[in-house]
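For reference, the structure is listed below as structure tokens.
All protein chains but one are shown in place.
Each chain carries a letter (A, B and C) given by its place in the written order, and its residues are counted from 1.
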Amino acid sequence: MVHFESDYNNGAHEAVLRHLVETNDERTQSYGDDRFSQQARKLIREALEAPDAQIWFLAGGTQTNATIIDCTLQPYEGVLCAETAHINVHEAGAVEFTGHKVIALPAHEGKLDVEELRTWLKAYYADDTAEHMVRPGMVYITFPTELGTLYTAEELRALHAVCQEYGLLLYVDGARLAYGLAASTDVTLPLLARLADVFYIGGTKCGTLCGEAVVFPDGQCPSHMLSRIKRHGALLAKSRVVGVQFEALFSKAGNETLYMTIGRHAVQLAMQLHRLFVERLGYRPFIDSPTNQQFYVIPNEDLKLLRRHIGFEVWCPVDEGHTACRFVTSWATTAREIEELELSLG
Amino acid sequence: MVHFESDYNNGAHEAVLRHLVETNDERTQSYGDDRFSQQARKLIREALEAPDAQIWFLAGGTQTNATIIDCTLQPYEGVLCAETAHINVHEAGAVEFTGHKVIALPAHEGKLDVEELRTWLKAYYADDTAEHMVRPGMVYITFPTELGTLYTAEELRALHAVCQEYGLLLYVDGARLAYGLAASTDVTLPLLARLADVFYIGGTKCGTLCGEAVVFPDGQCPSHMLSRIKRHGALLAKSRVVGVQFEALFSKAGNETLYMTIGRHAVQLAMQLHRLFVERLGYRPFIDSPTNQQFYVIPNEDLKLLRRHIGFEVWCPVDEGHTACRFVTSWATTAREIEELELSLG
Amino acid sequence: MVHFESDYNNGAHEAVLRHLVETNDERTQSYGDDRFSQQARKLIREALEAPDAQIWFLAGGTQTNATIIDCTLQPYEGVLCAETAHINVHEAGAVEFTGHKVIALPAHEGKLDVEELRTWLKAYYADDTAEHMVRPGMVYITFPTELGTLYTAEELRALHAVCQEYGLLLYVDGARLAYGLAASTDVTLPLLARLADVFYIGGTKCGTLCGEAVVFPDGQCPSHMLSRIKRHGALLAKSRVVGVQFEALFSKAGNETLYMTIGRHAVQLAMQLHRLFVERLGYRPFIDSPTNQQFYVIPNEDLKLLRRHIGFEVWCPVDEGHTACRFVTSWATTAREIEELELSLG
Partner (left out) sequence: MVHFESDYNNGAHEAVLRHLVETNDERTQSYGDDRFSQQARKLIREALEAPDAQIWFLAGGTQTNATIIDCTLQPYEGVLCAETAHINVHEAGAVEFTGHKVIALPAHEGKLDVEELRTWLKAYYADDTAEHMVRPGMVYITFPTELGTLYTAEELRALHAVCQEYGLLLYVDGARLAYGLAASTDVTLPLLARLADVFYIGGTKCGTLCGEAVVFPDGQCPSHMLSRIKRHGALLAKSRVVGVQFEALFSKAGNETLYMTIGRHAVQLAMQLHRLFVERLGYRPFIDSPTNQQFYVIPNEDLKLLRRHIGFEVWCPVDEGHTACRFVTSWATTAREIEELELSLG
């Protein structure tokens, strides 16, 4: 039995865990002032090539989205996103809980279309009743998306341009950023830091026990950010816990950070999985994902057999006889697990 | 240099950390369904002697207070507490952020006086304009308090009785519960489970990297609690992280849980510190605390010398020449640190 | 120049104003206990044939929607509506301000399709991740809709049935209810009171200076409703102001209440306007509205001429050469204004 249900079905990457162990006895400051968080920030700034970046460590993804969106929007502003976006579907209304409307636009394989976005914005600003409507203040995207797809550098540049034109913040939810960066041919951390106004580097799904790193690349973080985060219940007293882990993630072995290594590893195994499912088993991809989340159209009669050998998630019904299912690799997935799967299924 | 600034200036208790390491490779369910969280709940129920208790694991203390208070109060209700209470002073308005008024009553060494509480409630219900006022829905106390003091069993019973009489929930913030239980002569976990409607067992300050365990002793948790927690951004995807740690905290070595061992250890060292400060150095206690937080009145001319040898927190000015300072022990404090301090100061 | 911009471009119906004048010197209780509000409630209950109905008077429409939706939903619930619904488009996020998601479904001439609603609900309850999503708690409709259209009694019964089946509240925004009731062939106030869990009878657009009457037909209003309303800033101290006006609206002259008379009057004039625009001027209806809001497709070259004689609102562009425009009658519109318009345009 191998497990591809999610990328948070595991503990921490061994190097992250080791760093927690080796630093455990040290005494530190709290609420973000500990030396590990300071060092982690330094390493992340280097990886971003953004020396002025302000970085905050929070515990989890939904918390991060709700806190950052609320803290950066004006009270009367809403956030634009694809209708499949995590904040629109799977956060139990955490953004609305903070008083902001989530404005959903059509999703194209999980992505916003920049021309549709521009059309929407033009219509909004041309509308005589605009002041009676929720004002758009931010564009939210995920990289990779909930469907594993990626924006190209060109698409990100176009989104950035339309945000600049209309005075919107561009916010990138990077819950699975490691896998997106590893799979992308042209999007890098420094590029992201140039194009996004704020984004977060996911830890929980990319090698840590918990923790996400929020980045304001230009140092344009809202005033009194510590108070704002605390007010959202999102300030960690023992901040070192996330600091230590991100210090490990952004330390280099050879030429690259552990974060990139983790991403490449999971994507490679996802591609092996892809070959197994498509070439050997003849399943059709439900969506063409280059990242660690893979979606296949499975004949219903195969579901039971598959379940005997592999943990996965049912995504949605496709037709009477087929179901789309999700298979997720992570830093924790091993080559041996793929082999085992090949033996049992192939 | 020894560190008594806080009880969150450290990593995790070695047994907690070891359990994280030894379980790291296992694959688990998420969002609270993992087997470690299940097992931790079972152990906690046993320690509480409350077989129906519902238990939820959250990441941090302010988050827990805001989430639980908001989820258990009716929208038009407020929470009564001592004016020194953490929710009233040091949570940056996290409770008000959820829309509820914090109603502060006088504090007596950090504690509510039950007769003052009853008088307030009587006046509220006798007031013709009560429907125009925020309705009291809950009494919040901390055990131990922000000043290290403890309610006796009798005082807790009296608070419980007045809450029952007026239809209020009794909520106990147990951020430092281990230290309170170790120092109390008559309050036990089972007693707390009988008297409180909801409380939380603190992890962050009592041996874990992060995490708090919220307990509804009678299983009277609000409906759709998972959705409510997620809406507050407080649901951990990789829930095992807290589950594993609480499984360690509530495992027994000999006759007692690690949680009690941790509490006793810190309190013993706090008493040694007390003897050193009072008997050897002649400092006057600022408040009579039996727990791991100790407060002394320090002559201002001694502050500089003390700072050379010991990390601590300035609490408040006392008079022209004296300052109240806080010294905190924890599971991580060692007998050797106290000895070292005795040598350098004695 | 005649004015068809809106149905709130006027003062109060003369009978309403007269009643304000004749009762002005009387001294009354406040906060809803005044004798005029009591009497108005009695008259409304009679008109509804709902002797147990609880009735609250608020000042305006957006306030009413936000207050009632927030007070009747559980915190984790959202409200389903057509994407064109007022709460989704033109209330500046007032519902989200109270922490609830507005879940928009496709609109068909401003209306929800009951089968689409059922399909959505089935999918929601079949989804394994439903607890991570905003739970549907209410269906919001307007009668008439923002586009002047009406649900038939059969459609309302079907919506009621699906709400019962799935445990949802059915809420009807009746900002223009008088005009809807006058134009409908089968929907009456008593029917509405049987099918809706809560609705409001619009005053501001139907003859009063201000004020809306919220009805809980079965008397199932949330506990401590006065506190809840006050907390939303929606409780009027001088409640008689709305009470007096609704007493006038629901007093009878002959066989019908003034409210129905007002509705019939405006709808009759809207039908005259329709004949003028369609039969005499040859304009195409943008939508087939039987109520006091009329929408026509106007050739752009006619706009300037029209504007010289008539006040109206541009609704949206239709194509390169045409614009949809809205023309609204009300209790204040006179037969003479229609004649004047015929003379100047015909």
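Quick notes on this one:
By our rule, a contact is a pair of C-beta atoms (placed from the backbone, for glycine too) under 8 Å apart; a residue touches a chain by one contact, two chains touch by 3 or more.
Every value quoted in this text rests on a predicted model; they were computed, and no experiment measured them.
Looking at B:32, B:60 or B:78, the residue that reaches the missing chain in the full complex is B:78. Touch with the chain omitted from the figure is made, among C:45, C:132, C:160 or C:232, by C:232.
One chain is missing from the display, and on subunit C it is touched by residues 3, 5-6, 8-12, 14, 17, 20-21, 23-30, 59-67, 91-94, 97, 204-205, 209-210, 227-228, 230-238, 240-241, 311, 332. Where subunit A meets the missing chain, the touching residues are 31, 70-71, 74-76, 99, 131-132, 135, 223-224, 226-228, 230-231.
If you put the missing chain back, the residues of subunit B touching it would be 76, 78, 89-93, 96-102, 104, 128-129, 131-134, 313-314.
One rule holds in what follows: only the chains that are shown with their structure count from here on.
Put simply, the chain nearest the middle, going by average C-alpha positions, is A.
With respect to subunit C, maximal separation of chain centres occurs for B (centres as means of Cα atoms).
Here the spacing of subunit B and subunit C, counted between their Cα centres, is 51 Å. Averaged C-alpha coordinates put the centre of subunit A at 33 Å from the centre of subunit B. Chain contacts: subunit C has residues 76, 99, 131-132 touching two or more partner chains.
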